[in-house]
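In this view, the complex is presented without one of its protein chains, the others remaining in place.
Coming up: subunit A.
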Amino acid sequence: MKKAVIGGGILTLIGAIVLLVTLTGGAKSPRDWIAGRFPASGGGYQSGQPPLRTADQIIRRSQPLDRAYDPAGVFLRYPGAVVAVLPAAGGSLIYVDTPERGYARWHRYVNGRWGGPDGRASLFRGGGPGDGK
């Protein structure tokens, strides 16, 4: 019984640690940080810096799952949010939406990259020509 308790306990503990790290690790939504760092403006937030610099600040604060740089702005994908950083007079405007709303709102710029028909992204995927295999 002692062996079973020790062995089983170790296995359970390792499993719990693996599960905890997997579920709580990874990208964190910068929603609260953006709300505290930038003044609200017209449904979004105002930054005095241009889009690339503003997006860089957000990325350094919280690494996104994915990102898309478009001539129209920078789009960042997090587990619980889509952040759009767009050019505006005197700097940038930042919009934070839920993933589904953000995808629909900025679909023109991120479709194919973050999703597509039946949720399959098809553009700009992988690590290069041949992509191994």
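Throughout what follows, contacts are C-beta pairs under 8 Å (C-beta built on N, C-alpha and C of every residue); 3 or more make two chains touch, one makes a residue touch a chain; residues count from 1.
In this text, contacts and distances are computed from a predicted model.
Peer 1: There's a gap in the complex where one chain should be. From "Osmoprotectant transport system permease protein", "Transketolase family protein", "ABC transporter substrate-binding protein" or "SURF1-like protein", what does UniProt name that chain?
Peer 2: Result for the unshown chain: "SURF1-like protein".
Peer 1: Identify the residues of subunit A touching the omitted chain, counting contacts across the whole complex.
Peer 2: Output for subunit A: 1, 3-5, 7-23, 26, 50-53, 55-56, 59-60, 65-74, 77, 79, 84, 86-88, 93, 95, 99-101, 103-109, 111-133.
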